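A quick write-up on the structure given underneath.
Only one protein chain is missing from this complex, and each of the others stays in its spot.
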Amino acid sequence: MTVSTTRTVTLPPGLVIAPQLPDLLRPVKIRRGVLGFLRGHPTVAIGSALLLCLVLVAIFAPYLGTVDPTALAPAKRTRAPSADFWFGTDMLGRDIYSRVLYGTRVSLTVGLSVAVLASLAGLAVGLVSGFVRWADGILMRFIDGLMSIPPILLAVALMALTRGSVGNVILAITVAEIPRVTRLVRGVVLSLREQPYVDAATASGTRTPMIIMRHILPNTLAPMLVQATYICASAMIVESILSFIGAGTPPTIPSWGNIMAEGRALWQVKPFIVFFPAAFLSVTVLAVNLLGDGLRDALDPRMAKSL
Amino acid sequence: MVSYILRRIVATLPVMAIVALFVFSLLYIAPGDPAVVIAGDQASPADVERIRQTLGLDRPFLVQFGSWLWHILHGDLGTSIFTSLPVSTLIAQRIEPTLSLMAIALSLTVLIAVPLGVVAAWKAGSWIDRSIMAFAVFAFSLPVFVIGYVLAYVFALKLEWLPVQGYTPIAEGVWPWLQNLILPAVALGDVYIALIARITRASMLEVLQQDYIRTARAKGLGMRDILFVHALKNAAVPIVTVIGIGIALLIGGAVVTESVFAIPGLGRLTIDAILRRDYPVIQGIVLVFSFLYVLINLMVDVIYTLVDPRIRY
């Protein structure tokens, strides 16, 4: 038992001193700074590291030992993976390694664009719905209706009516994702409007745009950021599904869904055609989901419980 | 109770009306001229005009919507451009495999995901919890066709335990029917299992912190009673809600799963329709699935009243 060394008073005789008690638990290490944050939230670290790699792959695809991903070579069809063709070739003799690397561009573009567009559109509609009483009822009815159409089917129907292009794919998926953001933003607005300090601001004549800037946006940002990552992951999956069933990115552009669609007929004999894009897609989606989970835990402990 | 259910049914009518309006307006919202897109690149102007008339694009929006809605209310979902058969007939022919697949996937999900989530919440923070949650993140990130191919490759092609592809109607025996659907159902249920396990854990964690759980423990109840009687019944409402909402995942996933496992269901019909640009068929499928989805969530509302006595009818 250690006794305090800073003692400066002399102890009177007969003094009763409280017994020193043992520590039951090891002391807690408190981590600070960016590194401390990453150690406390390893999923953010792993997710962002993986994503960073994929972004680099997408940007530098032409310099990573790839050839023209659309170059046909009928003489070299369906070759198994080898030193020449790292991931093999498809039934038109195109190099799968090059196609998969270029495919990263499509997936990341679609994921990011849908996340940004759906967040912005959802934010706008959600704000209107939260602040304009008479519009709320009508908008929410429409949002309910839109949410009742399974997102993939909505995107399929839209794609069936337009020419296949990456832009249209982004548009179709965005439409299907807007309701979720709207709901979230509207929920935040409605709960914040009940808060005494927002009430006080309104009562003291602060104009609505100012209230939105000062109170609503800062409180919406964290949950929206988390939701945006989930939307990004979901959009990448939907894009690959659309391409896989022939309603997505046009076959002339190498996307992971397209590569798999082309390998579909041969998958029992040449599984590698499907395997590589599938693996890349899974890892990418996993990275985004890990990042989302980590951000959710880090930004809002209360939200961490709710999903 | 009956009046509550009736009121819920009446409340879903406007939602269904808006779904119908949406599905119908897609033709008009879509950028470009749908008739040209649907007719395809080799079509002559006469072909485009014929399709424009078939779709009713030459008539005013409201007139066309009115007549379209009128037909739907009479069970007429339009006519396929490609086969000239009524869309309702095409859907009726293909609906059994899809519903079978979804029902099995749903049952699997509830049987697997809820106990997993409960155990994870009970052991929160332990290695058991961490492995279940890690599994959930992985499962949630695996697109349905990826897991479908992996399962088919391992269990059908290599181990030869189950058929690779195809479908046997339930009328020809339960086992042959089930045998063909096990792998597709697992593949389809995968994402859904992850989602429900996560929401079950979150909901249970919240409930396990409540005072009445402390009371139950102070009474000397065992963990099984506390988890599955005292806690799960309270956690049920959010879980059931997400089970209902998550049906959308099953519906979307079914389209892909049927393609991977060559199951002749609505998903297969959708893909064929996409290839042939047979828009009336796609429209009919979207409408039928959306109504199905609304109905399932109506059932969820009714289930609430069974698990929570505080919800008043």
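To keep things simple, chains are lettered A and B as they appear, and every chain counts its residues starting from 1.
The rule is simple: a contact is a pair of C-beta atoms (placed from the backbone, for glycine too) under 8 Å apart; a residue touches a chain by one contact, two chains touch by 3 or more.
Keep this in mind: contacts and distances are computed from a predicted model.
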Fill in the blank from the handout: Per UniProt record, missing subunit out of "Response regulator receiver domain-containing protein", "Acetophenone carboxylase gamma subunit", "Cytochrome c-type biogenesis protein" or "Oligopeptide transport ATP-binding protein OppD" is "Oligopeptide transport ATP-binding protein OppD"
Handout entry: Per the touch definition above, residue among B:R7, B:H71 or B:K233 touching the missing chain
Key = B:K233
Fill in the blank from the handout: Those residues of subunit A that touch the unshown chain are 4, 6-9, 11-12, 15-19, 21-25, 27-28, 30
Practice task
Would you write out the residues of subunit B that touch the absent chain, in ascending order?
Solution key: 125, 210-212, 214-222, 225, 229-230, 233-234, 307-310
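We take it that only the chains that are shown with their structure count from here on.
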Problem - Averaged-CA centre spacing for the pair subunit B and subunit A, given as whole angstrom - result: 22
Problem - Residues of subunit B that touch subunit A when the two form their complex - result: 14-19, 21-23, 26-27, 29-32, 34, 37-38, 137-138, 140-146, 149, 153, 157, 164, 198-199, 202, 205-206, 248, 251-253, 255-256, 259-260, 270-271, 273-275, 277, 279, 282-283, 285-286, 289-290, 293-294, 297
Problem - Complex contact set, residues of subunit A against subunit B - result: 141-142, 144-146, 148-154, 156-163, 168, 171, 233, 237-238, 240-241, 244-247, 260, 264, 267-268, 271, 274-275, 278, 281-282, 285-286, 289-290, 293, 305-307
